[in-house]
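What follows is one structure encoded as structure tokens, with my remarks underneath.
Note that one protein chain is taken out, while the other chains of the complex remain in position.
Just so it is clear, A and B label the chains in written order, and each chain counts residues from 1 on its own.
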Amino acid sequence: MPTLKELSSRPERFVSGHRLCPGCGAGIVARQVMLAINKPVVVGCATGCLEVSSTIFPYSAWKTPWVHSAFENAAATISGAVAAYQSLKKQGRISQEAVFVAFGGDGGTYDIGLQSLSGAAERGHRMLYICYDNQAYMNTGIQRSSATPLGAHTTTSPAGRVLPGKLQHSKDLPAIMVAHGIPYVATAVPGRWNDLVTKVDKAVNCGGFAFMDILSPCRLGWPHEPALTMEITRLAVETCIWPLYEVVEGKYRLTYRPKEKKPVTEWLKLQRRFSHLFKPENASLLEEFQKSIDRGWEQLLKKCESA
Amino acid sequence: MEEKKATWKELPEADVLEGGSSLQFKTGNWRSSKPLHHMDKCIHCLLCWIACPDGAIVVKEGRFLAINEDYCKGCGICAHECPKKAIEMILENK
Partner (left out) sequence: MGQNGKKVAKTGNEAFAEAMRQINPDVVAAYPITPATEIVQIFSQFVADGAVKTEFVPAESEHSAMSACIGASACGARSMTGTSAQGLALMWEMLYIAAGLRLPIVMAVVNRALSAPINIHCDHSDTMGARDAGWIQIFSENVQEAYDNLIQAVRIAEHPEVRLPVMATTDGFILSHCLETMEMLSDEQVRQFIGPVPARENLLSSLENNRPITLGALDLQDYYFEHRRQVAEAMVKAGPVISGVAEEFGQRFGRTYGFVEPYRLDDAEVAVVVMGSTTGTAREVVDKLRSAGQKVGVLKIRVFRPFPVEEIVRTLSPLKAVGIMDRADGLNAFCGPLYPEISAALYDEASRPKLVDFIYGLGGRDVSPANIEEIFSDLLQVARTGKKNFNLKYTGVRE
């Protein structure tokens, strides 16, 4: 694992001057991922916050070849780029080594882009797909996604007089990706940069399709104090809301175990999207939230033990 | 910040543009507060650098050098992450 000193000697390929919000998690994720890849890299982005904020013509924050075509197809677009690379390499028309990375938000990944993601994973293109997961459609103004947690207030799952925010749990996308039989799947958070950087390095060197789901706080949509962006992701790990693990060739492994599992309320109370859950009438929902996290954590531990 | 805008005949084909050109776009004027760094407390752990969404912490040869105010948006993550409280957020003087 490279030290921060070593990382700081690498060229920045996601550079300053982008227009993500102050304190945006996606900016940290993009920087850390790009620093972690110590090879020439071609990047594709799905439409979303990261894409629109980093490439407003005529300014691009990507100091590496970068392409955007649409919202639901970052995996398909990059799969074509990988095919081109392999074809030209085979023909001796290029000599440059390159790795390929696609970024999508949870909208472009869990929902509208799931088909294209699944297709590219099944075909096994040699690429890393990164979901910077801010748990709602933030770019269009905080609408629910299938990554939005239970009870969260969004503009299309608002907390109101009769409804307590989102009624459904988020889906387990990493498990769906594991089911594709791809060589590498992992979760990460920017607040544990060393874990993230290590995993990105493994992912781009795994020899096939790799998927990472990276929790990416949205100070406007969650919303939280912008200074807490890194802290809040560590708290997601400590509460087991966002456990850190990797799945190498189908084998689960925890990459970090909290010393003492904190109650979910520690994480929820920092974000206004959950403030209504602390009202007495929503006590049972809060309880259900904790139970579902406990259940998920136990299941994950079992998967790790059996591996 | 006003750039001379090219005509359709002058612009490169498609919307191709130079990677990394956002360095010409300064976001420092977004700030309402700014980080004040105290070198005497700094241990050069670089945790501020890896946490900055805007790449606004300048590091030279593995050591903290400065905060680049051209890009710092004043989010305060660096101050929060600093284990030695070497960075404090102060109101931006306009």
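Rule of thumb we're sticking to: a residue touches a chain if its C-beta (ideal position, glycine included) is under 8 Å from a C-beta of that chain, and two chains touch if they have at least 3 such contacts.
Predicted model only: the values in this text are computed from it and were never measured.
Note that the absent chain touches A, B when the full complex is taken as a whole. Only one of A:S69, A:S146 or A:T265 touches the chain withheld from this view, namely A:S69.
Here one chain is not drawn; of A:S60, A:N134 or A:N282, the residue touching it is A:S60. Think of the hidden chain as still there; on chain A it touches residues 40, 42, 44, 51-52, 55-58, 60, 62-70, 72-73, 75-88, 90-91, 94-96, 98, 115-116, 118-120, 122-123.
Residues of chain B in touch with the missing chain: 5-8, 11, 13-21.
The working rule: only the chains that are shown with their structure count from here on.
Here chain B touches chain A in the complex through residues 3, 15, 17-27, 30-31, 45-47, 49-56, 59, 62, 68, 70-71, 73-77, 79-81, 89, going by the rule given at the top.
Those residues of chain A that touch chain B in the complex are listed here as 4-5, 7-9, 12, 14-28, 31-32, 35, 54-55, 57-66, 190, 193, 219, 225-231.
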